[in-house]
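Note that one protein chain of the assembly has been removed; the remaining protein chains are unaltered in position.
Chain nomenclature is as follows: A, B and C, assigned in order of appearance, with residue numbering initiated at 1 for each chain independently.
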Amino acid sequence: MTTEDFTRDELMEVSAARALAGARTCFVGIGLPSTAANLARATVNPGLVLIYESGTIGSKPTRLPLSIGDGELAETADAVVPVPEMFNYWLQGGRIDVGFLGAAQVDRFANINTTVVDRGPGKPQGRLPGAGGAPEIASNCGEVLMVLRHSTRGFVRKLDFVTTLGHGSGPGDRERLGMRGAGPVAVITDLGVLRPDPATAELVLSALHPGVTVEQVRAATGWDLKCADTVGVTEPPTAAELAALRALKSAGREGR
Amino acid sequence: MTTEDFTRDELMEVSAARALAGARTCFVGIGLPSTAANLARATVNPGLVLIYESGTIGSKPTRLPLSIGDGELAETADAVVPVPEMFNYWLQGGRIDVGFLGAAQVDRFANINTTVVDRGPGKPQGRLPGAGGAPEIASNCGEVLMVLRHSTRGFVRKLDFVTTLGHGSGPGDRERLGMRGAGPVAVITDLGVLRPDPATAELVLSALHPGVTVEQVRAATGWDLKCADTVGVTEPPTAAELAALRALKSAGREGR
Amino acid sequence: MAEIRSLHDAVADLVHEGDTLAMEGFTHLIPYAAAHEVIRQGTTDLSLARMTPDVVYDQLIGAGLVRKLIFSWGGNPGVGSLHRFRDAVENGWPRPLELDEHSHAGMANRYVAGASRLPFAVLRGYRGSDLATRTDTVSSVVCPFTGEELAAVAALNPDVTVVHAQQADRAGNVQMWGLTGVQKEAALAAGRVLVTVEEIVDELTPRPGGVVLPTWVTDAVCVVPGGAHPSYAAGYTVRDNAFYQAWDPIARDRDAFTRWIDENVRTEGAVAR
Partner (left out) sequence: MAEIRSLHDAVADLVHEGDTLAMEGFTHLIPYAAAHEVIRQGTTDLSLARMTPDVVYDQLIGAGLVRKLIFSWGGNPGVGSLHRFRDAVENGWPRPLELDEHSHAGMANRYVAGASRLPFAVLRGYRGSDLATRTDTVSSVVCPFTGEELAAVAALNPDVTVVHAQQADRAGNVQMWGLTGVQKEAALAAGRVLVTVEEIVDELTPRPGGVVLPTWVTDAVCVVPGGAHPSYAAGYTVRDNAFYQAWDPIARDRDAFTRWIDENVRTEGAVAR
């Protein structure tokens, strides 16, 4: 295997894992965030404490959990707590450094919709799963990371519903609403990484994955995406990162 | 041992235990209430579920606990829960039939003072232990039993401090304050049993212990104690009751 | 005081038409067998409460028994959509579905208030979210000490709560362990409680993470080994992830769904495995 053999999804997953370097605790959403957080434990951050909303603190699964309540999450945890305690003492208690979320729709201020999407005139709104833990994860963690695939369906000019507040309508909104933490600090996609502009809180292109152009990212974004002063290029995944990611995934498939 | 050989205290303790016949669950204060509740389990109510504020549900101690947090209370319990859960889900949740309380001072409406007592002009108020669980026990259990020795120091015309509301200033006060349950239904002493008059909620003499006169009780009461329409006489302790009580107590002493 | 009885009789006695019914279990210990018994008995017009509706409520919704859903995340965990839930919300099939939609933190605290017999709970939640505009069970309170405004959620007190646990003793005391989610709160918040268990044991041994429901807080205990399938009971069964994945194409199609329910749930003696 050479480091050239990787997919855009793998680039996204590896980039997402790298974003967890240095974090102590991570509240992990299921799906891509869980892949990233588990990969971080296998690579850049072996001591990362994974916290799942099912009540597990310090889970150390050896394969990717399919659901947020897989038995292995509990069996390998430092502690298992009731769900109300998780949300009240641990999340609301301000104990968690990073909240890692997925999303169906994101707008330029990193607000999130996971509730309903408009599907055009005469059609009923499309129903999404709903909020889950996201609104309070976004308002109580030290910072928020997001990971989702890049498309104009996902990166929209205007959300059909605000499930979870990111930066609201710009600087000062979080403070005004009494939300703690820095809010979304990076949105990692299969094309690159968006970060909020420090002055405007608007998501701007901060890094491109190798081989991706600015035009590709702009074409996949529903608003007029701006670039940061300098747009970096993601380091390609290392052989070790790819091996760890693929091992996690194949162990996950075997476990099902 | 004949049934004649018993003390006034033993009469009080046996009477208090009998008052628990038919109850399913009892929130047990330490001291005399704990003696009574444990004796009830050994005699009239073997299935009685003892609940201590330290967090134990269904304790089955073989000796009288000295404190509310003795190890045996936890070791023999059906469940041990955190203290906040005990007060919120179990007590406030309305799960408990009988609250069994002691008291330093009681007034004619079975209000309780365990906070401070006046000791006369020029002297500082005497400090008592304080409320403990009593205010919420009295407002959340199905009914309240009280046990204390009879004296004008304990049964007073006016409380120096209302720690725990019984019947307030008479009928309707509990309802007005949104308190649940029937409140105090009996005060068991070493002289007899007082119960609230159904019409006035004022404690009246409902039963005398064998050999005690109405005048003795009135002399030991700080208000003009009235008698119920019929004043019964407590059945003397049976040999089995006395044996059970004494076994509990001597086991308690040995355990110290 | 819990009676140990058949699932049929317990469901018939305790789950009534029009009830608000909570069947809790956070991925783990989901009471599927009891839900299937509800489908067989056709107990309808239910308001279902559950943080994560999961496939279990997809089945009840598709079976046409549900008037309203009180929830916070309605997906097939790790797989995708709940198609029967979506079809009911989007197209009203087989009947319209009213929603009372929350965040997880809000739902958990609604149960906490219910178990505490308080009318509401307080949290830092719903800030900046449109969720609060769509329900009458979210409001706000002002802290009397600091003046800070906080979210208030209305207590959730189901008419009946159903949970699955690993063990009960002969007196009807129940113990569950592993991920125990909001089951204690959902049970203590309810008017009636039905528990299905993997087995009856002579004595409940205290377990790490064990949650005990004393017999005097529940109404019926039913012995239903495997009663959480395709969810699981730690120490007894493992989660049938393949079933969750196989559910996706079944639930996508109304006919396939109905056929599955007829063959696996409604048919006398059918056991959905």
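To be clear about the criterion, a contact is a pair of C-beta atoms (placed from the backbone, for glycine too) under 8 Å apart; a residue touches a chain by one contact, two chains touch by 3 or more.
Keep in mind it's a predicted model, so treat the numbers as computed, not measured.
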item	value
Partner chains on view for the chain not depicted	A, B, C
Sole contact to the chain not displayed, among B:38, B:54, B:189 or B:221	B:54
Contacting the left-out chain in the complete assembly, out of A:45, A:88, A:206 or A:234	A:88
Chain C, residues in touch with the chain not shown (by the definition above)	116-124, 137, 139-146, 148, 150, 152, 154, 206-210
On chain A, residues whose C-beta touches the chain left out of the figure	24-25, 49, 57-58, 78-79, 88-89, 92-95
Chain B residues touching the omitted chain (full complex)	30-31, 53-56, 65-71, 73-75, 80, 82-84, 86-88, 91-92, 111, 115, 124-127, 129-136, 139-140, 161-165, 168, 173-174, 177-180, 255-256
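We adopt the following convention: only the chains that are shown with their structure count from here on.
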item	value
Chain located farthest away, centre of chain A as origin (C-alpha)	B
Gap in Å, rounded to a whole number, between the CA centres of chain C and chain A	28
Inter-centroid spacing, chain C versus chain B (mean Cα positions, whole Å)	41
Junction residues of chain B, two or more chains touched	none
Multi-chain contact residues (two or more partners), chain C	112, 184-185
